[in-house]
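One protein chain is absent from this view; the other protein chains keep their places.
Which chain is which? They are A and B, in the order written, and residues in each are numbered from 1.
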Amino acid sequence: MGFRNYLLKRLGYALLVLFIILSLNFLLFRIMPGDAVSMIMDPKFDLATKEELRSQFGIDQPIGTQYIKYLKSLLSFDMGRSFNTRRLVWDELKERLPNTLTLFFASFITTAAVGISLGVFAAARRGTFAENFVTGAGLFAYAVPGFFIQLMLLMIFGYYWPILPIRGTMSAPPPPGAMAQFLDRLWHLILPAGSLMVISFGSWALYTRNTMLEALGQDYIMTARAKGLDKKTVLYKHALRSVLPPILTLIFMSLPGAVTGAVITETIFSWFGVGKYLIDAVMQQDYPAAQGAFYLIALSVIVSNLLADLAYGLVDPRIRVGGGAK
Amino acid sequence: MSKIRGGNGNNVAQEPPKKLKKVTFWQQYRRKPLGMLGLCIVVVYVLAAIAAPIITQYDPTKDLFLADNLAAPLWMKNLSEKYKDAPVTISKTVDLDGWNVTEGADFSITKTTYDEEDFMLIDMPAASSSGEQDPMMEILKDIYTPEELAEMFGASAAAKTSFSMDFTFPYNYSPPNTFNFTFDYAVEGSSPEATTVARLLIISPSGKEYDIWGMDAYGDWPISYITVDGRDVPVKMRLGLGFFDDPSKIILSEKGDYKVKFMVETDSSTGAKIYITPVKINIPGLLHGILGTDHMGSDLWSQLIYGARISLLIGLTAAFISVFLGTTVGIISGYVGGAVDEVLMRFVDVLLAIPSLPILIVLSALLGTSVWNVVILVAMFSWMGTARLVRSQTLTLKERAFVEAAKASGATDGYVMVTHILPNVMPLVFSALVLRIPSAILTEASLSFLGLGDPRVPTWGRMLQNARGFGAFTVMAWWWLLPPGLALTFLSLAFVFIGNTVNEILNPRYRERS
Partner (left out) sequence: MAMLEVKDLTMYYKTLRGYVKAVDSVSFELEKGKALGLAGESGCGKSSMATTVLRLLPSNGNIMGGSVKMDGKELVSLSEEDFRKEIRWKRMSMVFQGAMNALNPVHRIGDQIMEAILAHENVSKQAAKDRMLNLLDMVGINPKRYNEYPHEFSGGMKQRVVIAMALACNPDIIIADEPTTALDVMVQAQVLTAMEGLRKKMGLGMILITHDLAVIAQTCDDVAIMYGGKIVEYGSAKDIYLKPRHPYTMGLVKAFPNIAAEKQKVRSIPGSPPNLLSPPEGCRFNPRCPMATDKCRTEEPPLVKSQKGEQKVACHRESEIEEGVDIWQ
């Protein structure tokens, strides 16, 4: 029951954040400097378009009605039409979402795998090159502008040794055959996902190493060693297992950051995804599109936060089995 | 492990307890090599920011077309075969003193001004039918008027006055991408039916003549601005070249002394006054300065140097505002407690749950791009970590005896917060401040890189954006990409080093993770 309460609490909290973000989204696009109508309305729109926009934004209605209407429409993913393409924003986002998710998962999984295993390795081998490497990589990840590293990688592998594609999610035209297409997509994924991994595995490795070292200094590790368990059991079953909750939390807590990183990455590698869509929309002052993309990104961040809470609860028995640490 | 200092009580013959010397912050800081390295780097940046106008002579954004687009740095000459004898910008204005008159030296040639511009005035006398005469023409002249004659035989039939002048310039490089000549030109005082023909020729060292510009004026010709660019289609047509041919590559393919020749010929019976401004010649270099040029031909080195100003300014102010906010909220939340604490901390939670870069993108697009907007936005979305840190420290301070005592003696909450809590959280705040700077700098750089920075100021993020957007990759202009990236990297590394060192000294037990 403790777990259920915990879950309900987190869920309620996520809903609150969602509500606040929605309101913010509403306000942001309405308190823009100048008159909202003139900002949104392009004079060259024809009358029907203007009418449609008017009803889409409900600009003539009182702000309260507008707000309710807005909430309803966003909750049903009705985000209006893009000024630019005149298509439904949600349709456009739906096309891009799979690409963003692919990039996201590919980079995220490789980053987590490389980062965590390096961190464990470094903790197990204190004072060796591995540890120095991990410390250095952590510093690197914190202080070096990621997009700069990505640009460098793009220059090296896309131009100097042009062995990887420099833009897009797949070749145009796509190669024939499902397998070939799959490989082609994978091929295009290497640079964006790989560069994301390069710029962020360091902080993972460093964090894992630090929590591992902290765990290795705990009394229960001493107990495990005293029990005559072999090194591997001590390291993995006791130390690693006990740092899984914080690492898992980290995994999910860095989801939002990864979403953010994807925005820049998609821009650099012209990846046909939601992040690039947001930037393009913002650059072209396509407000419905920008609003929709922002809403989708914010939503995914909330969901990943919720997942983080859930995962934490599942992994840490202190939460899963009621009570809480004494 | 605690260090045990001299005991007390019964020790009889023990050495007197060592007096603890007060070690100043600086004395401790000085010993940390990484901290000192960071400080040195920051000092270098600050000096560069202050002395920018001395270090570089160009304005980073206003001085355009200093050389060709994407010109390489001068030192590339020594590194790459491709740039071995690439041209540097040749830019000169040839006025009356520079020209060497080869035909019509006896005409009156004077300097004058017209519409506040310097002109040279060539006073061409009326065409006299001197010299060998065509007997047939002599007969026809009696029958027809000169106008009718001109109509029948063309201007050439009439007598002409010619003028020509040239000047020589050396060109010892590989061909440039283009060249251009600009000048104003006018004809006055010509008889209405007369034709005045002007030509501009380039004569290569081997003697080939290239007719790159010409103008046939009937009667007077008002002042017009002439610009001849090597890439212009009319130039290609005059030279009989194809659309995709490159005149500059053909004309300037030789090395040696080139001649530029200007000639006028008129058959005006009243003579003609030719006005021509000093001719500006520009051959945009493919090599320029310390870091070459960007897509607008402006100087990258000066963009890099002036970039330090913006980065430092934005980093410092944003970090300052952010930490100020965080400290205020943290102290109030921790000290006042209760509902205030609850509300403030929930607010912090919510802000932390909002993806900061996307909202920064949206906001900076809505608010417009200015340096101050960026500063404020970056600050607004980065103070939460500090608030949490300061709050937890305040919570422990609140329980301490001196705070209790102050409260008991009737001090107001505000007074206690400012005089008792604040000084005690200062060490924490200080290192939070230093560690906030690099992330503020990097956030600003990301925004600029995405094109959401202030377009009027040169920033490193924008340099990187331009490099990406305007072809640095295709020409492998790594000198455009590396310097701003490395500048950012070193600056933020420096602040991280300083921050960690400060943290080690001031808060030995706290390690801020952010």
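The definition used in the following text is that contacts are C-beta pairs under 8 Å (C-beta built on N, C-alpha and C of every residue); 3 or more make two chains touch, one makes a residue touch a chain.
Keep in mind that this is a model prediction, so the values were computed, not measured.
The missing chain, though absent from the display, is touched by one residue of A:242, A:265 or A:305; that residue is A:242.
Touch with the chain omitted from the figure is made, among A:190, A:224, A:253 or A:310, by A:224. Mapped onto subunit A, the footprint of the missing chain covers residues 126, 218-220, 222-230, 233, 237-238, 241-242, 244-245, 315-318, 321, 323-326.
Note that only the chains that are shown with their structure count from here on.
Separating the CA-averaged centres of subunit A and subunit B is a span of 34 Å.
Those residues of subunit A lying in contact with subunit B across their complex are 13, 16-17, 20-21, 24, 28-29, 32-33, 139, 142-145, 147-149, 151-152, 154-155, 158-160, 166, 256, 259-260, 263-264, 267-268, 278-279, 282-283, 285, 290-291, 293-294, 297-298, 301-302, 305. Across the complex, subunit A is touched by residues 349-350, 353-359, 361-363, 365-368, 438, 442, 445-446, 449-452, 464, 467-468, 472-474, 476, 478, 481-482, 484-485, 488-489, 492-493, 496 of subunit B.
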